[in-house]
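Take a look at the structure set out below.
With one protein chain removed, the remaining protein chains of the complex are shown where they sit.
Moving on, here comes subunit A:
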Amino acid sequence: MIHTSGPKAETAVDREAPEFPPAQSTDEDSYFKHNDEPSYLASLQVQVAEFIKIHKDRKIALVTSGGTTVPLENNTVRFIDNFSAGTRGSTSAEYFLEAGYAVIFLHRQFSLLPYSRHYSHSTNCFLDYMVEGNDNHSVQVDKKYEEQMLQVLKKYQYAKRNKLLLLVPFTTVNQYLFTLRMISQELGQQKAQNRSTTLFYLAAAVSDFFLPRSRVADHKIQSQGTGKLVVDLDPVPKFLKRLVDEWTPGAMIVSFKLETDSSLLIGKARGALERYSHQLGKKGDEVDQAEIERQVKAAVAAKEYFSELLERNASRHVQVRAIRAVGGGARSTRREFLNQQFEPIFQARNLSSLLSAVDTVYDNLAGLGIYENVTVALDETKEKVNGNGVRGLDNLDPFAGLFGNDSGRAYDNNERRNSGSKLELDAVVKLAQAKRFYAKTGTDLGNGEGNGYANMTFKNIFGGAEILSLDATMGTRTRSSYIANFSTPVLSVLPPQWRLETVAYMTSRTIPWASNEQLVRGMSTKIKSVPSLLKRPGQTPSPQQELGFEAVWRTIACSPGASSSVRDEAGNSLKASIFHSIAYDTRDSILLATHGNYYKFSHELAGLGGIGNAFYKTSFESQHNWLLFASPPTTSSSSSEPSTISSQQTTEPVSRTSLHIGTKAGLLWMLARPSSNSDTPPPSNLMDRFYLGGPNDVRGFYSSGIGPRDQSDSLGGEALLAAGVSLLTPIPKIKRTTPLRFHTFLNAGNLLALDRIGSSTTTAPTTSSILSSTAAELLNTPSISTGVGLLYCHPAARFELNITFPLIARRNEATRKGIQFGVGLSFL
């Protein structure tokens, strides 16, 4: 067989070209923002969603295959192509199907397909398998190929009958990237509870370069003129990191590295493995069927083998004899601190608890925020580790030592019972040091104000994960703010997931809705739990808590035009309080959640040691999110669009419509001073009260425009209740992946001052009567608004542009009828 398209190996690849680093989120965002998605992507998404739904309880492999093109002209005549016939991908897909996987086959259009690849037109021409029938009027399969064809046919029909194969085509690199992202996200969403049953087998030959849409010629590039064609290509962002980390976290990834120089191959493949955290990857310059089969089987077997072995050997006795910490992070961290961190590994007595301990230690170390990367490897004590402390991947047979007996075979239950042996292990923890000092300046925009800031952070100051952060901020409302924050784990007292944090601060803020300027100097000390970085499938997140003490000196200074109520509050005051908050968050996104809930409960007790006024303050907020269906079922029959090997094409609806319900409630209860002769509590402070209204909570009102007001000053209230319902729907003709939505909302809220004196001149009202009458008024006289608008979620903040209609308001409340703009991270 003569290959006419094989490149000369020695000149095909530029050896001097640098490796592109993994894409940052901005690269990816920028790519998808500035390039059009394929017009068929929405209908394709419906089919993919249906396919995944059908196989939600089955293992699914996404196999990419074939080469991508980079068009140089819109009405394409010329393009740059990555050569690939699709042999590896199509062959691999067959093996995955045999191994029980459902396969999404993302392939270059007209490249080889599973099963039909055996009889392609060019290599094994299907006509060569046919002979004329004896009657000269029929076609028969040549007897010598009959058995082979029958086997292929059976497998093909089995896959078709059970809808196990979805064929998804692409041609250009742009189509490939959009489709890959869409499928990954669908897999990530629909198999969120069991992502470990998802496998990516990325065998496509994807171009490293592309021509941005803005530079693509509309018509055929003319050959007159200089006679030369100079093309300036941009690098295609590397998406694999995002695939691993965000699109489908928890999935197994098998990627390939093409090198024509075998001396470079192992090193680069290993580099890619470490960079992208993939599980397997190697690709030579020759496509060898046996090698493909070995790789696929290795990928499938590794996953199943590991799960099975874990289950079978969960109670096997193991003991970690020593832990070796390597890397820059290990050198800069105190030995005793690391020993405390490693303690769970030493305490593990069986394999199951050991792996759990490794997870815990990884989570704790990564959560310290002082390491750029943390890897934990286990090895038999007798085996050597290589120079960098991590076992060589090329000799990887990780399961023989951990799970197997001397022959490398896995223990079964009988063997384990009989052997009674204890496996001694060494652990190697590689800690890549993050920058120990950095300084940055920037601007912030959100919650109705803009700020410029400078920040300096010192990490791991004393080798015990201590972090000192110094911030200075100046802004439109925050006239100045200086904050020094020192946090450290206290392993002798607190669990590793908790940190002790001490903050000293001085902030000066203009409060335009109450005609005053507030200067706060103080310090707080608190312990807080650090959120887990490991997202284990099916595991609910643990609640985040804070418990602390705060002492502040506060000054309220009146602005010109302040009302008499605000002037009454002018001056200095002290506050000493203990506070606690607990938050539980299962949302998939903070800014644009489609499912999950959020709850936060806070309380504060002030007046400790007789310092300042005494009060109890409590607040609660929640958010609930649901994804609703919206799009009608669709049917696809176009030959250019993907299809399953099945006759049924009806699909379930796919939606981006979501419903959100948020609530807020709060109570500020002033306490009479024990030293005071009066039972009447002192008045509450302007700075302790609740505020309500504005684009971030009850829309249709100005910021803090709801509740007690003196002239144009909002005084805040001591009892708060608010709720909001928002419906977000996709915008027609806008890409579904664009985070732009129609927004319809209904908000209600009420803010009251507690009547602690009452109207009776003889008897003071009781606590229960005050609370019940306040609750009744909160529920009976809410201020209500509604409206519609647009919502855009930038990675940094959520932007809303709404047309608001207040429906019910108190006479002096600051209503906002018309356009209202909101920016922030938290909305009702």
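Heads up, the rule we're going with is that contacts are C-beta pairs under 8 Å (C-beta built on N, C-alpha and C of every residue); 3 or more make two chains touch, one makes a residue touch a chain; residues count from 1.
Note that in this section contacts and distances are computed from a predicted model.
Between the names "Probable cytosolic iron-sulfur protein assembly protein CIAO1 homolog", "Acyl-CoA dehydrogenase/oxidase", "E2 ubiquitin-conjugating enzyme" or "GST C-terminal domain-containing protein", the one given in UniProt for the chain missing from this structure view is "GST C-terminal domain-containing protein".
In the complete complex, the hidden chain is touched by one of A:344, A:716, A:749 or A:822, namely A:716. Only one residue in the set A:169, A:806 or A:824 touches the chain that does not appear here, and it is A:806.
Looking at A:65, A:375, A:487 or A:684, the residue that reaches the missing chain in the full complex is A:684. Only one residue in the set A:346, A:505 or A:553 touches the chain that does not appear here, and it is A:553. Contact with the chain not shown here comes from a single listed residue; of A:752, A:770, A:791 or A:828, that residue is A:752. Taking the complete complex into account, residues 553, 555-565, 567-574, 612, 682-684, 689, 707-710, 715-718, 751-753, 755-757, 781, 783, 805-813, 815, 817-818 of subunit A touch the chain not shown.
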